[in-house]
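A protein chain is absent from this complex, but the other protein chains hold their places.
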Amino acid sequence: MNLAKVVGTVVATRKEQSMEGLKFLVLQNVDLDGNPRDGFVVAADAVGAGVDEIVLYATGSSARQTVMTDKRPCDAVVMAIVDNWETGGDFMYKKGVND
Amino acid sequence: MNLAKVVGTVVATRKEQSMEGLKFLVLQNVDLDGNPRDGFVVAADAVGAGVDEIVLYATGSSARQTVMTDKRPCDAVVMAIVDNWETGGDFMYKKGVND
Amino acid sequence: MNLAKVVGTVVATRKEQSMEGLKFLVLQNVDLDGNPRDGFVVAADAVGAGVDEIVLYATGSSARQTVMTDKRPCDAVVMAIVDNWETGGDFMYKKGVND
Amino acid sequence: MNLAKVVGTVVATRKEQSMEGLKFLVLQNVDLDGNPRDGFVVAADAVGAGVDEIVLYATGSSARQTVMTDKRPCDAVVMAIVDNWETGGDFMYKKGVND
Partner (left out) sequence: MNLAKVVGTVVATRKEQSMEGLKFLVLQNVDLDGNPRDGFVVAADAVGAGVDEIVLYATGSSARQTVMTDKRPCDAVVMAIVDNWETGGDFMYKKGVND
């Protein structure tokens, strides 16, 4: 999984029928300091994530292992909202503190 | 999923039999400003996208989760035509305005 | 799918038994002008492609969606021989003309 | 599979229900000398790995081939803790010696 920040949303009315009802989020990848790093992706939302939240997303066939994305042409899904992470014993990010 | 612009088409008469009837689109990846960024891909079209439209495409096994691509050797599919996206509360792209 | 030129062949007599009978092609990726770009891959041939032909290849599990590659440890397959492609209304490549 | 060092953990209370009970590890990729190299990933833990251990992780659908990750939206899993590796006849890393 990768760490990313929700930075926006995509609207698409003409789409594969099975994609109806899914929300598309624009995700900016972040590094271990929580800063933006190269690359963004558009992912379906399986957990009700909001703009500015830091999330985990899964890609590939694993992105279809949720009730919302099962058997759909979806290759990226937000499957967790991050509370915090630590490396080297230090909190590098805490939700509500580093946002 | 990734954002891309449809910039062309590929014709291939000799192909795996199961690929008959599929339309191959040339997709140029775009960044969050809608400008071209490195990399292009050839994708099957599942939504009737046309040249110059901005689309979402899915890759890998997820590209086979449409009626048109099911069980075919297809690893990229256009599964939505983008109306708009916004980041930071601003519309970065609106179909018909930024084209 | 990606555009590539068939530039060679690989011979391997000791291999997974299920790979018997498959032809391995060396593919050089090409850009939209038909020029070589970074990266090559070895793919199984599902369409009888020959050296110097421009082809489309699929990767990942989609590479197993042909009769020749079904259930085999094969992650890239040539599934179409390209006749031509156009971008911006111009033919960028025509088989027999730009070769 | 890739070699990586466990450098931290991620906590996420709001997540896809099927991800309950999984531990998320932050993995820093390492080169063949055991030094950090570009890129990190967040992986589920299937073997009880601890911080500072060198591990092997698998990605994609293969990351779901463990009891803990089966049918879950998980695209990376730690599936082995490394004791040592050698290249050119020399041990490049030995657990407990090069840590």
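Per-chain residue numbering starts at 1, and chain names A, B, C and D are given in the order in which the chains are listed.
What we mean here is this: a residue touches a chain if its C-beta (ideal position, glycine included) is under 8 Å from a C-beta of that chain, and two chains touch if they have at least 3 such contacts.
Because the structure is a prediction, the values reported are computed rather than measured.
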*Where does the absent chain touch, in terms of which shown chains it meets?*
C, D
*Decide which residue listed in D:13, D:35 or D:65 touches the omitted chain of the complex.*
D:65
*Which residue numbers on chain D touch the omitted chain?*
1-3, 31-32, 46-48, 56, 58-66, 69, 77, 79-88, 92
*Touch residues of chain C, complete complex, unshown partner*: 7-16, 18-19, 24, 26, 40-43, 60-61, 63-64, 71-76
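As a working rule, only the chains that are shown with their structure count from here on.
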*Report, in whole Å, the distance between the mean C-alpha point of chain A and the mean C-alpha point of chain C.*
33
*Multi-chain contacts in chain D: which residues touch at least two other chains?*
61
*Which chains are in touch, pair by pair?*
A-B, A-D, B-C
